[in-house]
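Here the complex is missing one protein chain, while the rest keep their positions.
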C-alpha cells in the first residue's frame, strides 16, 4: 500500500513537472510581451517592465525561476492585472469555482444514481423509457445552451432565481443545474447499465433463493455492487466540470477560475494561463489519486499492492 | 394399454429408417449461419432509434455537404444591413413566428412589412444581425462542424488504433513505456491540451482539428490495446504467427477486422464529443470565430441577442442537439448490435 502510494505520488509529480515544462516553453514561443497597454509605453518603460517580470533574463534562467517559484506556490505575476500575483488571483477566485463544482457534482451524481437505479429496477417499463430518453437528451444538450435557456426562461421570464452574479445560495442554483446535467445523464446511464447487469447476476439470484425481499436485495446487494464502479467516473466528471465552468461562469458572471481562464486566454495573459493550467492539472491528478484509493478501499476485490503493475 | 386411444396402424411399429441426407438437412436448418457483421447489422436494423438516427445523420451530411455549390461563403460573410434580424418567413404558412411576424413589445408585428421589404423576399429561418440567411448559415455551419468532428475523429482513430495495436502486439517493455505515456497524457485534462494548442496555433479549423485529435486518442488506444492483447493469444493468430506471416499482414488480416467493432462504436462516440468541443470553443470565443461559420459561432452570435431575437439561437441549437442525439443514439445502437450481451 505504502509502496503503491509512493509510486503514484511520484507519477503525479512527474506529470505536473512535464506539464509545467511544456506549458512554459510553449508560452515562451508566443510572440510579443503582451502588457495590457503596451502601445502607450515607451521602450524605456517596456524595459523596466521586462526587468520587473524577469523577462530580461535568459530563458533557461526564467524556467528555473518559474519552476522554483511554483514549488513554493509562486506562480508569477499577471500581465493583465498589473502587480497582481497569479496565486492571489487564483486563491481569490477558487472558492466560487469549487463551490459550483462540488454542488454540480453532488447534484448530478446523487440524482443520477436515483434515476439510474429506478430505471434498472423498472426496466422495460415506461419509467425506464422515460429515464433513458431524458438521459440521452441530457447527454446531448450542451451545457452552455442549457445555461442560456435556463437563464432566460427561468430567471428573466419567470423571475424565480437571480439572473447572474454570485451573492448567495439562490445565485448558485441555475449554474449548478446547467453544469450538473451532464454528469447526471452520464451517471444515470452508467448506473442503469451496471444495475441491470447486477440484477441479472447469479448472486442476486442466490439472494432471491434465500427468500430475501425486493427491497433487501436492492439495498444490501444490488446498490453497493453497482455504485462502486461509479467512483472511476469522478475523474472524467472533474474534467467535464472544469471545462463546463469556463462557459457557465461566463454566462452567469460568476467570479471563478473558469471565467478567469477564458479572460486570460483572450488577453494573452500568459502567467495566468500557466497558473490556471497547473491548477487544473493538479486538481485532476489529485482527484484521480484519491478516487483510486477510495476504489481500493470500498471494493474488496482490489488490493492496492506495490507489485501491481 | 389403450390401443383405441392411440390409433395404432398395422405398420405403426415398422422402423422409420433415417437416411443420412435427412439428418444433414436437419442440421443445416438447425444452425442458420450469419456472419458476425451481418448479424450485427440485422440487430441494428431492429433498433428503431438507431435507424432513424442513421437517416438523420445521412440527411444532415448530404444536405450540408451537398450545399457546397449553392452556398457561397464569400456571399455569406457580406453584410446586408437592410435585411438584418428578420424573423422566419415561409411562404404559404400562417403561423405566428414563421410568417414574418415577431413579437415586438408584446404585439405580433410583421417585421418584413415594417422594414419595407419586397413581398418576394423571404427567409425560411430568418436572418442574423448582418442580414445573412440563417438557414444558409446553419447549413454551412453544420458542414464546418461536421468536417471538424469527422476529420478530428479520423486522426484520432489513426493515432489511437496504430498506437493501441503496436502497444498490445509488442508487449513487454515497449508496451509498458507506451502505457506510461498514455497514463501521463490522460491525467492532463483534454481541455488544457486543446487550449494550449489553440494558443500556439491561431484559432481556426486546422488547429481545432489538431487539438481534438491529439487530446482524444488515448481512449481509443487503450481499448484497441486491450483487444489486441487478448487476440494475440487466440489460436488462429498464433497459427498465423508460427506460419511466419509478417506482423503487418497479420495486423491487417486478423486484428483490424476483429477490432473493427470497437473502432466503429468508439468513432460514433468520439464524433459527438468533437462536435461538442468545437461548439464549446467557438462559443467562448477561442475556437472558430466570425466571419467564419460553425454551429458554435452561430450559437455565440445568437446568444448575444437571445433576449430579443430568441430564434437566432434556437435554430442552430436545435440542429446541434438533434445532431448530438442522433450520434449518441446511433452509438448506443451500434454498441448493442455488436455486443449482444449489453442488449436488454
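By letter and in written order, the chains are A and B; residue numbering begins at 1 in each of them.
Note that in this section a residue touches a chain if its C-beta (ideal position, glycine included) is under 8 Å from a C-beta of that chain, and two chains touch if they have at least 3 such contacts.
Convention: contacts and distances are computed from a predicted model.
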| item | value |
| --- | --- |
| Hidden subunit of the complex - UniProt protein name among "SoxAX cytochrome complex subunit A", "Anti-sigma-W factor RsiW", "FAD-dependent oxidoreductase" or "Oligopeptide transport ATP-binding protein" | "Oligopeptide transport ATP-binding protein" |
| Listed residues A:67, A:133 or A:206, member touching the removed chain | A:206 |
| Interface with the unshown chain - residue positions in chain B | 1-2, 6-9, 11-16, 18, 23, 26-27, 30 |
| Chain A, residues in touch with the chain not shown (by the definition above) | 201-203, 205-213, 216, 220-221, 224-225, 228, 299-301 |
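Criterion: only the chains that are shown with their structure count from here on.
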| item | value |
| --- | --- |
| Where chain A and chain B are represented by their mean Cα positions, the distance between them in whole Å | 25 |
| Complex contacts: residues of chain A adjacent to chain B | 11-12, 14-15, 18-19, 22-23, 26-27, 29-30, 123-124, 136-137, 139-142, 144-145, 148, 152, 156, 193, 196, 238-239, 242-243, 246-247, 250, 261-262, 265-266, 268, 273, 277, 280-281, 284-285, 288, 309 |
| Residues of chain B that touch chain A when the two form their complex | 176, 183-184, 187-192, 195-196, 198-200, 272, 276, 279-280, 283-286, 299, 303, 306-307, 310, 313, 317, 320-321, 324-325, 328-329, 332, 342, 344 |
